[in-house]
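Just dropping this structure here.
Shown here: the complex without one of its protein chains, the others still in place.
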Amino acid sequence: MHISDGVLPMPVIVAGWVITIILLAGTLRWAAKKGDIAREIPKLSVMAGAFFVASLIHIDIPPSSAHLILNGLVGVVLGPLSYLALFIGLTLQALLFQHGGITVIGINTVNVGIPALICYLAFLAGSKRGIPLPAIGGVCGGLGVLLTVVLLVLVLVVSGDQFFAVAGLLAGAHLPIAVAEAIVTGAVVGYLVRVKPELLPIPLKGEKK
Amino acid sequence: MNEAVTIRDLSHRYPDGTVSLEDVSLTVHGGERLAIVGQNGAGKTTLFLHLNGSIKSPDNVFVFGESVRSMPIEERIQKVGVVFQDPDDQLFMPTLYDDVAFGPINMGLSRDEVDRRVREALATVGLSGFEDRVPHHMSYGEKKRAALAAVLSMEPRILVLDEPTANLDPKNRAHLIDLINRLNREKGITTIVAMHDVNAVSHLADRVVVLNTTIVADGDVHSIFSDSKLLKENNLEAPDAYKLFRIMGCYGYACCNALPLSVADAPGALDASLEENGGAISLRRDGRTAEELREVFERFEY
Amino acid sequence: MNEAVTIRDLSHRYPDGTVSLEDVSLTVHGGERLAIVGQNGAGKTTLFLHLNGSIKSPDNVFVFGESVRSMPIEERIQKVGVVFQDPDDQLFMPTLYDDVAFGPINMGLSRDEVDRRVREALATVGLSGFEDRVPHHMSYGEKKRAALAAVLSMEPRILVLDEPTANLDPKNRAHLIDLINRLNREKGITTIVAMHDVNAVSHLADRVVVLNTTIVADGDVHSIFSDSKLLKENNLEAPDAYKLFRIMGCYGYACCNALPLSVADAPGALDASLEENGGAISLRRDGRTAEELREVFERFEY
Partner (left out) sequence: MRYPDIDKYAWLDSPIHRLEPRIKILSFTVLIFSAVFVGNIPAALLALAVALLILILSRLPVRFVLQRSTPILVFVLPILLLMPLTVPGTPIWSAGPVAFTEEGLSYAVLITIRAVAAIVLVLTLLGTQRIEATLRALSLLRVPGVIIQMLFFTYRYIYVMMDEFLSIWSAMRAKGYTLRPNRYGLSIIGNLVGMLLVKSYERAERVYCGMEARGYRGKPITVAPFSITAADYFACLLLIGIAGGLQVYPLVAL
């Protein structure tokens, strides 16, 4: 869930921007070192567009109803650059749909982006241990949302005692979403394993055919 | 004849204001082979989205007498199966088997029945043995047939195909046309196709509807394709075979009533004309030929 | 004549092991109009990706004598412009102006020169006044022309088009064909097209190359399309006009050397035959007609 403008106090907002800028600069530098950034930009953009559209899928889980977040999946598929992709996605969501404010893009990116990075590491660790990929995918999907909720609650609590109840409500409302995302992400990873394993951060099994 | 599809005064606009359909009324009879032709953006795809209830409209689309809107979903998909243009949009499961089984499973059929239907549909399109293949990795022609199988497994009584022959090479195209006609002939399935490829229309339809937001014309293939004014106004053209016979007409070829619309019809038309003209027709250039040619080209070419 | 494109022993396989090109050697001369035909999966698109250096290969693709691989990018895009099939892949900027300006800006041109080129390219394809339009609000035919303009603004000397006419309605198709031919005629641009639509090939090319992973045949349009065995082996077919004249041949039409490959060529061919035969040709059915017809259909249809 993306925070709107006007809710958070200045220090939290500034901290959000600072962390986001540092992480953006860091991941970009990493990408520039690893390969040709000119090649990454179009790919990342198109994929960010796809995630943006997928995150518009609306799921009604009575009593709540929500859009998918898919940050776990973004992390798994895009790796460290997922932070940049999510930043772009959130900026466009704020500009085009007013999902989340514009002064809070920094902190909102922290909330979904850091879990995405953690999910990427979790996926790498899990796949090295030989756990079935769809299962790790499912775990990452759920984990992405849960960590986001944790960060969201943290942000609200840091912002003031007044937000306690609100934070509790939001956390509760997100639990079903976490389950839904775990199932969806597990299925996506299962699909990708069969159809396009190149999209996953796993060593490919030699040449086929 | 029973009415397979009845559309009454259907209008539609997209949320951004584009009017895509206006006052469309159409009746398709059971067992008919109908083609809907129209320029890019004429509303063909939009019309098809109404037929299977993907776009909801107030009660003006009926299938076998029942409104599509109020029909339960399981019933609807047994009546109308829509095959969209891009096969990649329709094959979203990791194996071909799952894809073809998707519809029957949603219909709530038993596992045995699902299995029977999947095998039958795959056999019909000639893809038996491909059950475990990943659709995404199949060739374009195979994907097209797979998308058709995924709809056939619901055993619909009306088959709706959006640009079935687009992007196919000639051999794949000929095979798909054959397949669709066989379904119409042998299983009595009503087929409705949308297409640009005027040279193939007469292979797939007896009746043609020209759509341009609204229905501009409706008639048998011959009457539509001989109306050059209608075609030009709607950015369409006549099949090459038809145009060539018109050209021969300028050289003194005495036209029989129905000029052929495809290469396959040509010998029949030639035989008929020859018979009418006592067994022989002489082609020659005379004073009017040049003028007549100019007129034919003006009327039929862009 | 100078050699615009030279390909020597080019082979390529995709990372998954699919062999898409094998030992392809081809020379295209400056100002030529070449068509590459081949079934789905023949490697046409892969070949084009080599021409503009999107797929790097060791030195075996040359443009005007220079290796594409070692050519600086600014130089390459002024020599070869590739228009891919799906216009949505190529219009990646939010407005048409930006899209058409993309190439010239990357070439490092001054702002005035960029502006001049954008306006000229848009005028050439008939989209003047569309500068501020957003690609997703344009029709398919407009997007196709826009994608062409975006390449024309780099003023390439060789224009490569992948399936330029696919999914276009007849009018849009005719206009695009006209446009491409005008560029060839008036600006001397060498044009290379890939297509399935055999009825349109003769409008866009004088020379045809049949590709099926490797080059199977190379010759002028007539020699390729009269070779029924070659066509069948490669899942292709002859244009309808050609097939109709073959059918007339069964009825005693004395063929001139070059049967027409399109409706537009038909009057010329008829005139030539008439002249050869003393001004008149008589069509009639005789003993051999039935047999000959069977043979024609067997050889040319699927």
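Going by the order they are written in, the chains are A, B and C; count residues from 1 in each one.
By definition in this document, a residue touches a chain if its C-beta (ideal position, glycine included) is under 8 Å from a C-beta of that chain, and two chains touch if they have at least 3 such contacts.
From a predicted model like this one, the values you see are computed outputs, not experimental measurements.
The residue touching the chain not shown here, chosen from C:G17, C:P94 or C:G279, is C:P94.
Which of A:L23, A:I107, A:I136 or A:V188 touches the hidden chain is settled by the complete complex: it is A:V188.
Residues of subunit B in touch with the missing chain: 15-16, 49, 52-54, 73-74, 76-77, 81-82, 84, 86, 88-90, 92-94, 102-103, 106-107, 136, 150-151, 154. Mapped onto subunit C, contacts with the missing chain fall at residues 49, 52-54, 73-74, 76-77, 81-82, 84, 86, 88-95, 98, 101-103, 105-107, 111, 114, 132, 134-136, 150-151, 154. In the full complex, subunit A makes contact with the omitted chain through residues 1, 3-7, 9-10, 13, 24, 28, 36-39, 41-50, 52-54, 56-57, 59-61, 70, 73, 77, 84, 87-89, 91-92, 94-103, 160-162, 164-166, 169-170, 176, 180, 183-188, 190-192, 195-196, 198-199.
Following the convention adopted for this analysis, only the chains that are shown with their structure count from here on.
Counting C-beta pairs in contact, the chain pair with the largest number is B-C. The centroid of the Cα atoms in subunit A and the matching centroid in subunit B are 44 Å apart. Between subunit B and subunit C the centroid-to-centroid distance comes to 27 Å (mean Cα coordinates, whole Å).
Residues of subunit B touching subunit A in their complex: 94-95, 134, 136-137. The residues of subunit B lying in touch with subunit C in their complex are 38-41, 139-141, 163, 166-172, 174-175, 196, 198-199, 235-237, 239-241, 243-244, 247-248, 250-251, 253, 262-264, 266-267, 270-271, 274, 279-285, 293, 297, 300-302.
Chain contact summary for the complex, subunit A toward subunit B: residues 190-191, 194-196.
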